[in-house]
Structure formats: C-alpha cells, structure tokens
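All protein chains of the complex are present and in place, except for one that has been dropped.
Here the chain labels run A and B in written order, and each chain numbers its own residues starting at 1.
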Amino acid sequence: MAVMKFLCDTKRCIECNGCVTACSNSNSEALVWGIQRRRVVTLKEGEPGEASISVACMHCTDAPCMAVCPANCFYRTDDGIVLHNKATCIGCGYCFYACPFGAPQFPQKTSFGSRGKMDKCTYCAGGPVPDFSKEEVELYGANRIAEGKLPLCAEMCSTKALLAGDAEVISSIYRQRVAARSNPNVIWGYDPQTAADFK
Amino acid sequence: MHREPLYTPRRDLVAKYPTYQDRRVARLPTLYWSIQKEDYAKDFPVILTTGRIVEYEGGGEETRSNAWLAQLAREMYIEINPADAADRGIRNGDKVEVLSPTGAKVFVKAMVTPRVAVGESFMPFHFAGVFEGKSLGPKYPEGTEPFVIGEAANTAMTYGYDVVTQIQETKATLCQIKKA
Partner (left out) sequence: MMIKSLRRLLTLLVVLMSVSVVMPSYAANEQTSQQMANAEQSTADMWRAVKAGEVGTTAATEVEAGVLINTFGNEGKIIKNDYINPAMMAVVVGVFSIFLIFFLVNGPSKLTKGFSGKMVLRWSRADVILHWGMAISCFALILTGLTIMLGRHIIQPFIGHEAWAFIIHFCKTVHDWVGPVFFVFWAICVLKWMPRQTFKSYDLKWFLVAGGYINFGPFKGKHPHSGYANAGEKMWFWSLAIFGLFICTTGLMLVFPGLALPREVAMIAVLVHGVSAIVIIGFTIVHIWMATALSEGGLECMKSGYCDENWAIQHHDIWYDEIKANGSLKYQD
C-alpha cells in the first residue's frame, strides 16, 4: 500500500509560486479568491542561505488535526491521504490551531461563531462524496488520484522541486539528487547527457 | 563605455563618466547633460530601479486579470533595504510615498527586505490603475477592471532616452521615500 507524501527539494525551489497557481487552477471550483491551499515560504530572503519551501497539508501519518477535531471529520484514505468531510466540519478552528504546517483554512470570513467549513489541500484526491460528482468538484476540487494522476502542484513544478508520490519512491529520488549534487564531478546536480553518452 | 545615469547619487562618477551633451536624435531634441549637471541626490538620495516579478507580465493588465495569478501579488510595493527603512521609520507593510525628482508622487506599500542593497529601492512595473494615490478603477469599461490595480512604477521614473533607439530610461533614477 502506498503512503502518499509531498517532498520539497529546497535546493531546487525557485519560489515561482507555480505550484500555488497550479493548485488554485486545478481546484478552482472549490476555492475562494485569496485563499490558497498551498504556499511558498522563503527563508532568509535576500541573505546567504536563502531557501524556498512549498508547503501545504503534509498528510501526516499521525495527524494532529485528525486527533483534535471535535467533530471527528477527518479520515485517511488507503493511500495515506488525510481528507475531511465538510458536511461534518463545524468550523471550530481546532485543526488550524493544532496543525504544524498551517494547512487548514477557513475561506468564509465570519465575524462570530463558526468559521465556516474548513478547506485544505486534498492531495487532489477529492472528498468523501462520489468521485467526479458536481458536489465533489464544488466542495473539494479535483480528484486526480481517482484519475490515476498525481497532484497538479507537483506535476507542474517547473524545476521538479516539489515531489509527490509514494514516500519510498520520492525519498529515493531525493537521495539520488543529494548524492549527485554533492559529487564535485557533477556540475548541475544531475548527470548532463550529451551526444557522447549515446555512442 | 560606461556613462553615469542622468539622475545619480555618485557625483564623482559624473566627473569621470559624464553623459552626452544635449543633442538631436533624428529630429528630436533630447536632453542629457543639462539634466545630469543638476545634483538631485541631496533631496532624492535613494536609487530607484524597476523590474519584473514572476506573477505578472509586461504592464500586467492581462495577468492581473487572472484570478489565480493576481492573488499572489495583490498590492503594488517598493522594496527598501532594512537600513534605509530604519532611517525613515518605515516598517514592513507600511504605506509609503515615493517622491520623484520630476515632482511625481506614488503611494505604495513598503517591502522591507535585504534583497535590495542599502541606498537602493525597487518597484515592479506590472501595476497600473492607480495614479498618484487616486484609483482609476471606475474608468475601466464595466467588468474589465483587473483583480489587482496599483500605482504604475513609471509614474515615478524620470526623463532619459537611449542615444540610439530612443527607448526611455526605466532602470535608473533617484527618489525619496517617506512614510505616508
């Protein structure tokens, strides 16, 4: 069984916000302008050691949101994706307080009482309603997993900094990259293939 | 060879690398030295340049009308080095006015960041729809106002033309920044 995760390679992320745009576009029916499910955070901006990281729901194995939710509206799919049921969500905000990554958002701006339905990254896996139904598109957005595809943010990442997929696979890709990057004989962080390689 | 910009804080470099004499380019009278000889740097000590940001393209009218791009850069801003900002009592996110030697005055938000060097500032040129603090939003044909409008950086840019192609100077001028 796969355990789906995101991994952001900080040596490759160029803070182009392409993942954010891809996400917003992919899930456009479910989103409100100005609320983004994914964000790119740049550390030490303009200083040596600057690094950018694309972050959204990390689909934790031991998810604090799931543990703290009074309505118990979270569930985990067979692929290890943490999803939630907007029909049960009461908009209390506990998941937002507990989440280490700031993933849960409350798009409806309310001034009293419930914050409205929580919205977060679904790993482009839709929600608890029938796949590809109108309801799913409007409440949760795309369901690319059901189509056999990965989340659009990772698929569209121009530098392939943001990796999505089974934890084993993406961590082995990352490990290969680190090994290649740290090898002084390799200039670009990967083995540039030239015509000579095919002779 | 290098020629110092018309508006420059480096008077020593003006002496060493002066610009052209005023001349006609094709049939157009074009000013060079008569501008550079004035020292604007006392009142306008900060170098101002303009450039691109990744979210928008060109004047930005199309990209600012794209919901998912526009949400990523919702306000016109000026990048200021923390040292310059501290001198002026400006904090990140404050409203500031950028004063140009030509008398133009644009109202933007301050982004205090070490991305720019001390004594320099940067504005993206993709914004339009606000002129010297006044919104031009109502003048757009109905339903065509972009999601994001802001001061046009070129309002604060100054005189200067390329000696061959007559392209305007958009990369080097001076300004003063004040808390609005």
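By definition in this document, a residue touches a chain if its C-beta (ideal position, glycine included) is under 8 Å from a C-beta of that chain, and two chains touch if they have at least 3 such contacts.
Keep in mind the model is a prediction, meaning the values are calculated, not measured.
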item	value
Per the touch definition above, residue among A:96, A:123 or A:140 touching the missing chain	A:96
Listed residues A:25, A:77 or A:171, member touching the removed chain	A:171
Listed residues A:12, A:39 or A:160, member touching the removed chain	A:39
Footprint left on chain A by the chain that the document does not show	5-8, 10-11, 17, 20, 34-36, 39-45, 49, 51, 53, 55, 58, 64, 67-72, 87-88, 90-94, 96-102, 105-106, 109-115, 167, 171, 174-175, 178-179, 181-184
Those residues of chain B which, in the complete complex, touch the missing chain	55, 72-74, 113
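Quick note on the criterion: only the chains that are shown with their structure count from here on.
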item	value
Parts of chain B lying in touch with chain A, wherever the complex brings them together	54-55, 67-72, 74, 113-116, 147
Of all residues in chain A, those that touch chain B in their complex	15-17, 20-21, 24-25, 28, 33-34, 36, 45-47
